[in-house]
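A single protein chain has been removed from this complex, and every other one stays in its place.
Presenting subunit A:
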Amino acid sequence: MHIMYFTEQPMSAYPADKGLEFGATALMFPNTHFDPVAGSRLYNEFIEQYKLAEAVGFDGIMLNEHHNAPFCMQAKANVFASILAAITERVKIVILGNPLPLSENPVRIAEELAMIDMISKGRLVSGFVRGGGQEQLATGVNPAYNRERFEEAHDLIVKTWTLPGPFRFEGNHYHNRVVNPWAVPLQKPHPRIWIPGVISKETVIWAARHRYPYIALNTTVEQTNNIWKLYDSVAEEVGFKGGPEYHGYLKQVHVAETDERAIENARQFTWMQGEFTGLAHPVWSTPSGYSSPENRRGFVEFSTGRGTSPRRRPSFEEQIQNNMIIAGKPETVIAKLRQVMEQTRPGIMSLWANDGFMSQQDSLTCIRLMGQEVLPALRETAKALDLNSPFEAETPVSLQFSTDLQPRAAAAE
């Protein structure tokens, strides 16, 4: 079991009432509400959290990136990954992930990641994402080519990492006259690639076809198991056996000295009005062409208030009830997490531990209690359930670099 610490790095000093007044907390919510003095304090608090997470025994620190919104202060995951490369010594630096379509030059991403891998002495796990809908608008990238750009940028990055340069790359979206960066990754054949996601089936299938572990982001137990079923069936098709070492799960988990305190703090997980990525107009979060054509009707119904949001979350109480949010004193949390682990059998767990307006002191207490009590219990459970991480199972980094494939024979005529 690989256990990571995660925080969205919330810009919790923004005036929440202004967001409600404006009607949105993403994309167009004016950045005049961003306070750089508070921002400076918060960035440094997050660094303190990451240092403590390593000290108390987490295996990895998960990072991500978003734009134009208070729910996440990381505008460039590689910046924090670089910082962690220098200030930590043991934890894996797990970027989930770099939003590839937003980049106009994926070779630059490959270079940055290679530098992070070398500086961290080979501790990088390099996840890739498509980027949210509003991220495309925030960076002016065409949402209609999002998936094409994601796949093409990925191909270019893996080539950049693994083919001797110089070579030329002529794609549909990326055209590189000379690919020959002098920074290449320390890990061979290349750093591990994990793919996080929420609801897109195409991404699950794509991850399985590449033999990249898939990290389900805060999905329900049922959704998670459906994802594994799909993943493992595609895995079988392409010739490997799925299972826990390819299954990752991000959960909102908060620990405090008492259940009452933990529950009170955990309300902060709903601080973005119940939306995953802040309150946004549906056409910002799902621009035309960004989503699968099969979702078109459901999306336009949602965008006019005739349907429900595909990302809608139930009430806080319901989320506590069904273990979507797990909060309590250590023994409460351990029992609930054990139940979730039995139900979903992940080899990678990410604990999204602190969010919203939780105080720094409570955040640090949470991390400390996790390290002292929760992590040892999770590791025992993982052992009992035979849940191994990709590192423990020593899985190949990708399908391309697999030597043990047994593709299912094509069906007879």
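Operating definition for what follows: a contact is a pair of C-beta atoms (placed from the backbone, for glycine too) under 8 Å apart; a residue touches a chain by one contact, two chains touch by 3 or more; residues count from 1.
In this text, contacts and distances are computed from a predicted model.
Colleague: Assuming one chain is omitted from the figure, identify its UniProt name from "Alpha/beta hydrolase", "Endospore germination permease", "Cobalt transporter subunit CbtB" or "Cysteine desulfurase IscS".
Modeller: From the listed options "Alpha/beta hydrolase", "Endospore germination permease", "Cobalt transporter subunit CbtB" or "Cysteine desulfurase IscS", the omitted chain resolves to "Alpha/beta hydrolase".
Colleague: Among A:287, A:356 or A:371, which one is in touch with the chain left out?
Modeller: Looking across A:287, A:356 or A:371, the contact with the absent chain belongs to A:287.
Colleague: From the list A:70, A:101, A:127 or A:143, pick the residue that touches the absent chain.
Modeller: A:143
Colleague: Based on the whole complex, identify which of A:121, A:297, A:383 or A:408 touches the chain you can't see.
Modeller: A:297
Colleague: Applying the definition given at the start, please give the residues of subunit A touching the unseen chain.
Modeller: Here the touching residues of subunit A are 28, 137, 140, 142-145, 281-284, 287-289, 296-297, 299-301, 303-304, 306.
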